[in-house]
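A protein chain is absent from this complex, but the other protein chains hold their places.
Note that the chains take the letters A and B in the order they are written out, and that residue 1 is the start of every chain.
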Amino acid sequence: MSFATSPIWPPADPRDRGGPQQPLLMVRGLQKHFAIRNGVLGRVAAHVRAVDGVSFTVHKGETLGIVGESGCGKSTLARLLMRLIVPDAGEQIFDGDAVGVQGGISVKDLRRQAQMVFQDSSSSLNPRMPVQGSVAFGPMAFGMPKADATALARELLTKVGLNPALFGGRYPHELSGGQKQRVNIARALALKPRMVILDEAVSALDKSVEAQVLNLLQVLKRELSLTYVFISHDLGVVRWISDRVMVMYLGEVVEIGPADALYAAPKHPYTQALLASRPSMDPDRRREEAPVSGDPPNPVNPPPGCRFHTRCPHAERVCSARAPVLGDAAAGAHLAACHIQNPASGHSLAGRPVLPALH
Amino acid sequence: MSTTVSNAPPTGNAAMAAPRQRGYWGTVGYRLRYDPVTLFFGAVLLSVILAAVFASWIAPADPYQESIIRRLKGPGYMGHILGTDELGRDMLSRLLYGGRLTLLMGMVPVVIATLIGGGLGVVAGFAGGIVNTLIMRTMDVFYAFPSVLLAVAISGAMGGGVTNGMIALTLVFIPPLCRVAETATTQVRNLDFVDAARATGAPLRLVLWHHVLGNVLGPVLIYASSLISVGIILASGLSFLGLGVKPPEPDWGLMLNALRQAIYVNPLIAALPGIAIFITSVSLNMVSDGLRSAMDVRS
Partner (left out) sequence: MFGYILRRLLSAVPIAFGVSVVCFLLVYLAPGDPVQTLLPPDADAETVAQVKRMYGLDQPLPVQYLTWLGRVMVGDFGRSIATGRPVADEIFRSLGNTVLLAGLSVLVAFSIAFVLGTIAGRHAGGWLDRVVTGVAVVGVSVPNYWLGIVLVIIFSVEMMALPASGMGDGRFDPTSWEHVQYLILPVITLSMIPVGIIARTTRSAVSEVMNQEFVTTLRANGLPEWRVLRHALKNALPPVLAVMGLQFGTLMGGSILVETVFSWPGSGFLLSKAILTRDIPVLQGTILVLALIFVFTNLTVDLFQSSVDPRIRRA
């Protein structure tokens, strides 16, 4: 069976090992701290806790959205999932196989099944390579003859809506942002992945182009039975594309749940504030001041207890004393790492099912 | 195939004819063709190189043939187009032959240093960490010598000669080339497309070869081309000090030194080898400058 003539993805993927009930990706306690060196001898002075004990599950065929302010560790998480950065601690289980450990799945094999789409920027494509070369690189690296790889690349360009006769031989600087992003998607698909991590994949695009690319992503997902991890700071886009949503704050997961439930009734004050800060279409409901004030605290020295307590309208003594736990995120439950959600926490609002509205 | 196309929005196809696709080096060549200054000096440089290569065909006389009676004669004297040197040898022939050793001593070290220094720089830039520290701190030590001094020190200690001179110049050029390559590599390796290439699971050598090297080569080659002129001047300088080419071999630097005594007898002859060095070095600098602006894709 040659790459060029076969239907690109058979409906039942022979690589599926665990069956539909086995989550495609399970992450437990993933952690990455970056050392900050300074002083005369370049000693490690502090650590940036970019990703600090993150756990979640991605089910087969779903789209998990990950949102958070810039600097919350989303992009580091994406690179950790691809093992472009080596984690300090934590485990990652891909379709039942632990990644990068004895008896599990190797990083190389992981990368054949999981791919990443980078944010559109001047650097997301090699400026010295025609774009079809960038798409063909992955298959060629795995031994596909150049002619076949180029044919596959051109097929993929067609698939993402770019005429290969017109665009295949072009260089990145000859393409618009939306076109480049289509190439980025084609490149990620070239190795026939089962999971695609999209890191701010549409954030740099104009709204109209963004909508086209989002539509394309939905079509591709259905056709190729893909699973997406969709990372963005844009709450609207995340809601539109995601089945479930995970909210990150200062390297931690603060809330996770089905998109509809999470957007309709956020359980964490941070999520609530994020949602309230979206510009409203209704002029009467436009708010004057930001619901979350100030910048996020420094991830070098995160506040003790709940990391959000310095900005939380409901902060009480317990919040700075103890860190709330998220609980087990399995089975698509709607969970939040907030003392208010835990009746036994001692918070005055504890046990109330709905958060009081922001004032 | 057509079933899948219909789902995807057809943007992009709307663009009319694609611009003529030249590729990167095609664009550079295209720009150079329309740069008269660079073309002129390129032609001069080419003639100098060709004259040196084909000296044995062009030269009117034997460059080693001495004559006691025809010493330090001016241009045109008895068929000697550019006169004769302090031993009565034909100047034009010696200048033509002299270009061979001078160009060789100036260029070969740059080429070798580009391979070694550029290679080390790419390794340092891509590996980072302790490897980078080790390589770059070693380079810093050699950076702590002014280039003339380092060249003189090494070839002086080794006892001079063409080979030792070329080794010395190679050592002089490795650190700056390494630094340029390291800077370029460090910049490139942090770009998303390199991460994307790594994310395919491709072996490191393929990522380096296809995605890093192509983007590092430009700056390194531009810098290396600017070093050739320095190489020619330094090589002639070593010969001038008696550290490079040994008599009676013809070499511009050595000839300049030997003819220093002739300034009272025939100053024009004494100045000739320097003019040859100067023309070559100006041409090299101008060509290198032209190349630099042609290779700057952003403008």
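Everything below uses one rule, namely that a contact is a pair of C-beta atoms (placed from the backbone, for glycine too) under 8 Å apart; a residue touches a chain by one contact, two chains touch by 3 or more.
The shown structure was predicted, so the numbers you read here are calculated from the model rather than taken from an experiment.
Within the full complex, the residue among B:Val28, B:Ala61, B:Met158 or B:Leu221 touching the omitted chain is B:Met158. The residue from B:Val48, B:Ile135, B:Ile222 or B:Leu256 that touches the chain not shown here is B:Leu256.
Residue positions on chain B in contact with the hidden chain: 137-138, 140-142, 144-149, 152-154, 156-160, 229, 233, 236-237, 240-243, 256, 260, 263-264, 267, 270-271, 273-275, 277-278, 281-282, 284-286, 289, in rising order.
Note that in this section only the chains that are shown with their structure count from here on.
Rounded to a whole number, the gap between the C-alpha centres of chain A and chain B is 48 angstrom.
Within the complex, the chain B residues that touch chain A are 1, 4-5, 7-13, 15, 18-19, 21, 23-24, 191-193, 195-203, 206, 210-211, 214-215, 297. The part of chain A that touches chain B in the complex is made up of residues 79, 82, 84, 107-112, 115-116, 118-119, 121, 123-130, 134, 137-138, 141-142, 155, 158-163, 166-167, 169-171, 173-174, 176, 178-179, 182, 184, 187-188, 190-191, 209, 212, 215-216, 219, 223.
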